[in-house]
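Worksheet: the structure to be examined is printed underneath.
Heads up, one of the protein chains got dropped from this complex, but the rest are sitting where they should.
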Amino acid sequence: MPASPIRVTVWHEHVHDRTSDAVKTIYPDGMHTVMKSAIEEHLGGEVQVRTALLEQPEHGLTDEVLESTDVLTWWGHCAHDQVDDAIVEKVHQRVLEGMGLIVLHSGHYAKIFKKLLGTTCSLRWREAAEKERLWCLMPGHPVADGLTDEFFETEHTEMYGELFDIPTPDELVFVSWFEGGEVFRSGCLWNRGKGKVFYFRPGHETFPIYYHKDVRRILANGVKHVAPSNRSSAPVRLNAPCIEKPLSPISTEHEVDPSLH
Amino acid sequence: MPASPIRVTVWHEHVHDRTSDAVKTIYPDGMHTVMKSAIEEHLGGEVQVRTALLEQPEHGLTDEVLESTDVLTWWGHCAHDQVDDAIVEKVHQRVLEGMGLIVLHSGHYAKIFKKLLGTTCSLRWREAAEKERLWCLMPGHPVADGLTDEFFETEHTEMYGELFDIPTPDELVFVSWFEGGEVFRSGCLWNRGKGKVFYFRPGHETFPIYYHKDVRRILANGVKHVAPSNRSSAPVRLNAPCIEKPLSPISTEHEVDPSLH
Amino acid sequence: MPASPIRVTVWHEHVHDRTSDAVKTIYPDGMHTVMKSAIEEHLGGEVQVRTALLEQPEHGLTDEVLESTDVLTWWGHCAHDQVDDAIVEKVHQRVLEGMGLIVLHSGHYAKIFKKLLGTTCSLRWREAAEKERLWCLMPGHPVADGLTDEFFETEHTEMYGELFDIPTPDELVFVSWFEGGEVFRSGCLWNRGKGKVFYFRPGHETFPIYYHKDVRRILANGVKHVAPSNRSSAPVRLNAPCIEKPLSPISTEHEVDPSLH
Partner (left out) sequence: MPASPIRVTVWHEHVHDRTSDAVKTIYPDGMHTVMKSAIEEHLGGEVQVRTALLEQPEHGLTDEVLESTDVLTWWGHCAHDQVDDAIVEKVHQRVLEGMGLIVLHSGHYAKIFKKLLGTTCSLRWREAAEKERLWCLMPGHPVADGLTDEFFETEHTEMYGELFDIPTPDELVFVSWFEGGEVFRSGCLWNRGKGKVFYFRPGHETFPIYYHKDVRRILANGVKHVAPSNRSSAPVRLNAPCIEKPLSPISTEHEVDPSLH
């Protein structure tokens, strides 16, 4: 059964990799190209990946793009406020309809993430180039597929620590240990409407995180996992239909005041 | 240890009980007075209850009121759009800080509920005065305290049916059976920040639901359950503190580009 | 990427379909053959399906069979006690190692199900040939893939009702409405170790439930969903390793009394 490829859009804020020499050195063609390559490396013909940037018209997320996207990945940091609320509404609607969403690293403060979760999504942080060790709590989970040990490490990175102000994840796949003393829920999944949301912490821009083999693998696993499974079934109704005719008989019909609705 | 009373604010839209004869007949002094009496009946000196109405300045939810509210109950139906966004923001902030919130019946479409949950909160509905039977799935749960059977019924009510577009509840206490053929998650709990949110379905305005003994009991149980437990502890930090000094030593300090933050 | 087929073993108690004329009429070759055909109908070359019966040596679940099974489906009713505890132990171990398990209908009282869940798994029941309507609460879930409406029905069946004494499911996909007044959590998923457990209610033996098109589809979806995803990764360690050498340096080593372990 040759399934149609998963259509992925890699969205990137694309500010630091234009303005900071440190970031430019690591990502000369932008972080989005490296994220795109990670997904393609692992999923090959199973995916079709394109990119979209904040600076483009409608941030690259036109109706046409959104409607033909199965999975959207999101990286942002210093320009969350520049994302148009109307675009956020459209992305939100698409997630509820079934589009998968992967929010990366500093994207925890993205408008779309806070809107889907309903909390502040705040956290502790420190930029001291310390070691992070990510422990897998669900070794049978598809997003952990292919890991060969109980943890993996990034040698130098920014720290994110609890309290991470999020709703309890439906699934908690990774918890990070930081050299400086904190822990963090680094791989979290939530269902929202028909869509799946995956938050994955790694990705600080001043370190070559998206070249790390396990980070690349998990990003690709995530794409596969949050892709909508039932692309052929009836669309979900997210509005509120009035069902006038009952499915089963109601014994005693009462008079209902018709003026109320 | 004589604990200080739980300070409850019963918020009510208060439109139908002024404009509809059918509702006025059932609730001549407004639904809020009957909800208030239910809470007081069961909790007596354990609570101090006041009411707040949409029509009042700041909808009755001034900073002073919100800051002195431990639990807010919310009933609205036809005037959700008239609730000021600035008030919704303040209520949201208070929930994250620990204020309990009980959303009742048609409040599923209230701005504050959708903002906390991140979904459309839509559902099926039908107004045919049918029977509802609420089954308890967690018989040991505090909000079910005092129920003497595995279910309770309301004889005539509006139907709400699945799909109820909500995030998976952290706890699912009641599921309703409707005569006309639907089921519904009628008693749901979520944690958001330090606060607890309880959605409780019963409460249609054209039936005397808030005089029902089990509905009254569960409303009061809910107040007690979502009240913040640790009123004396340090306030939660919901912003994002930078922790410059690590708690534990970091072996190799790297140079960090200071221009990035 | 031509993945290797999912190896499915359909386990069946196979008592009623030998002793009851009513059941024999519906399932002349046994229920297991019809379940097998349902899985093959939908998954074709993606699966290799065999059957195993209580009456066989080691109930058909030899070490060789279990080790080469990716997904085990389980139907039992009146002979749960005849299942050897040693076999239950082996199945339990295999689930923790990653084998998917689908427990059907009256299998809620199977030893393996109670052992995995830790509760009595009791429920209300009634055999009155009433209508069941199964509502989907997670329309984007893989096990609901291909359903074209918000619910499906079986015209005549046995009733199971709450309280279903189970741990809160990790995912609750279906809730049933019964004509006689009950509700029931009919499609539930739990993770245990590396394995996924799917309970699916339909399957009463005196009605032709396993010929129903939606039941067949969901059974096949379930097989696909609980199949282990990472068949190639390192085996999980379910024993308790002592990690003598710390991963990161410990500043102050204390003297530890060696007599204790």
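Lettered A, B and C in written order, each chain numbered from 1.
Methods note: contacts are C-beta pairs under 8 Å (C-beta built on N, C-alpha and C of every residue); 3 or more make two chains touch, one makes a residue touch a chain.
Being a predicted model, the structure only gives us computed values, none of them experimental.
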**Request:** Go through subunit C and note every residue touching the omitted chain.
**Result:** 16, 20, 22-23, 96, 109, 115-120, 122-131, 156, 159, 161, 163, 165, 167-168, 170, 179-182, 190-193, 205-206, 236-244, 246-257, 259-261
**Prompt:** Which parts of subunit B are in contact with the chain that was left out?
**Reply:** 1, 44, 46, 98, 131, 133, 138-142, 144-150, 170-171, 179, 191, 193-196, 228-230, 232-234, 236-237, 247-248
**Complete:** Touching the unshown chain, subunit A contributes residues 124, 133, 135-137, 139, 150, 161-164, 168, 171-172, 175-178, 181-183, 185, 249, 251
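Basically, only the chains that are shown with their structure count from here on.
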**Prompt:** So how far apart, in whole Å, are subunit A and subunit C when each is placed at the average of its C-alpha atoms?
**Reply:** 30
**Message:** Taking the mean of the CA coordinates per chain, how far is subunit A from subunit B in Å?
**Reply:** 29
**Asked** Could you state the distance in Å from the CA-based centre of subunit B to that of subunit C?
**Response** 36
**Fill in**
Residues in subunit A with touches to at least two other chains are numbered 131, 170, 179, 191, 193, 236-237, 247-248
